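Excluded from the complex is one protein chain; the other protein chains are retained at their positions.
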């Protein structure tokens, strides 16, 4: 187990170094950073002085090393667009995205898993067929179209829910949360529904497929032959075997949620990191793009490593110390 | 002599095709038939857009500002000249959709072609050369796959925009999109082709060619490409749906096609800004066309995958 953990961490470090390399190349080769530091009529000597001060005369791998060192403490310099520190910008925006993604992830699990089980246990019922059809449509609807439809129905026509912003937020330390006010919670509903919908259909289909697979196995047949109750067979024997692979996929999908939050944040003018990233992309604001890339990659890597570890904990076949005691 | 042989093979190939499982499968799958009819209609609409459209939405001189924000023809206050209504600049929604569909499909097809060319080349290279080259290609592919496609496309897009001067953004948008989407989606082609190449490389004729000092690459290509044609076709079809969707998403986010040259995604973005004035038709109709296109392509892709190779699932 310990060795496995170490191996995973080393792998993660390499992925992060590769991502940092991409971010570094963006800095190094997109526009000349010196231009943004000196007056337009600066002499060559002045420019060289800045170049030297920034370390741009050093060999490239030393520059990369410095970049990684600064990135490790969260220093990505100033935004080219509004000259504020990138780390501050991201820190301001992070809570909005985190709350949105977490609520959407929770919703998609809380609804997707039961629906998947239901449709697996009653494969021929009408409700299953309706759900299957809906999930097909859900998978084909572009997320932004879903968002627009939600706004059209619930904000424009019915006027029930706000269509933009986070409502009133409360600061808890540096974290601004929308969980504590009614308007904050109301503002969260449409964006999180839009964000979770695609994920929900994926999880439902995945749970259904896995569950049906498991229900066909010999150990379920043997459990039936021992007269165990349906409840135990479905929810103790089958569900645990079903959910182990689902956890892995969900981990990967959580990354997808963070990426799709970009679209949700644009549709609902949600003041999160994704909206910031889109602005950076359209302005070619390299420091913000690079920092977002590194931060999101870090989150991905942490999620994936956690999922692998969780998998090892949940599946007895993968518990290394257990395997050693075998036979 | 060669000619007759050629035509005979073509004829027999055609006969085989019509008699094949695929054709049987097609005749017996209503999703395949409906989706292919829908695709044909949409492709034709895009192809003949200038003839089918009632106005050229890019030509400002054709726009009558008086006719702006008219609802669809069958709604009260609608004008029969504008079947699906007009937007705030008096552009006919129906005509804009035709032109937008055209652009969406151009970007879709071009990026699929780019992805296929890059993927097939890298797959052949990796599978044939092996070793470090193969390892490097596959590592890049792994990392690429671990990121959501939309994020990679956004990033390539952002880098391209950073490199280009701002005044060139609008003109270059279509190329930037093709590049961004194409470079996001090559991995699956590369993996499939690489697998086939590695199998083929072990075969005797390649070994013999190597011993004789002849490059096996040329002969191999002739053997591999027919083998991978089926899977590549499936990947390309599914990819086309994804590419159209990615283009629409990027354009919707405001980093794709500019408002002067709107694709379906741009139309939806523009329409979205007027949603609160109650002008729903500007956003709903392009959305319906986009959903129909993506759904039809996806259904066809799913069917093709099952019909061509049940193992690919």
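By written order: A and B. Residues from 1 in each chain.
We adopt the following convention: contacts are C-beta pairs under 8 Å (C-beta built on N, C-alpha and C of every residue); 3 or more make two chains touch, one makes a residue touch a chain.
One rule holds in what follows: contacts and distances are computed from a predicted model.
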item: Which of "Aldehyde dehydrogenase", "Sulfurtransferase complex subunit TusD", "Fumarate reductase iron-sulfur subunit" or "Peptide/nickel transport system ATP-binding protein" matches, in UniProt, the chain that is not displayed; value: "Peptide/nickel transport system ATP-binding protein"
item: Neighbouring displayed chains - absent chain, whole complex; value: A
item: Per the touch definition above, residue among A:228, A:249 or A:303 touching the missing chain; value: A:228
item: Of A:43, A:82 or A:217, the one touching the omitted chain in the full complex; value: A:217
item: Where the missing chain touches subunit A, by residue; value: 217-219, 221-230, 232, 236-237, 240-241, 244, 314-317, 322-323, 325-327
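Keep in mind that, in the parts below, only the chains that are shown with their structure count from here on.
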item: Subunit A and subunit B, separation of their C-alpha mean positions in angstrom; value: 26
item: Subunit B to subunit A touching residues, read off their complex; value: 143, 146-148, 150-151, 154-155, 157-159, 161-163, 166, 245, 248-249, 252-255, 268, 272, 275-276, 278, 280, 283-284, 287, 290-291, 294-295, 298
item: Contact footprint of subunit B on subunit A as seen in their complex; value: 15, 18, 26, 29-31, 137, 139-145, 148-149, 151-152, 155-156, 163, 252, 255-256, 259-260, 262-263, 266-267, 277-278, 280-284, 286, 289, 293, 296-297, 300, 304
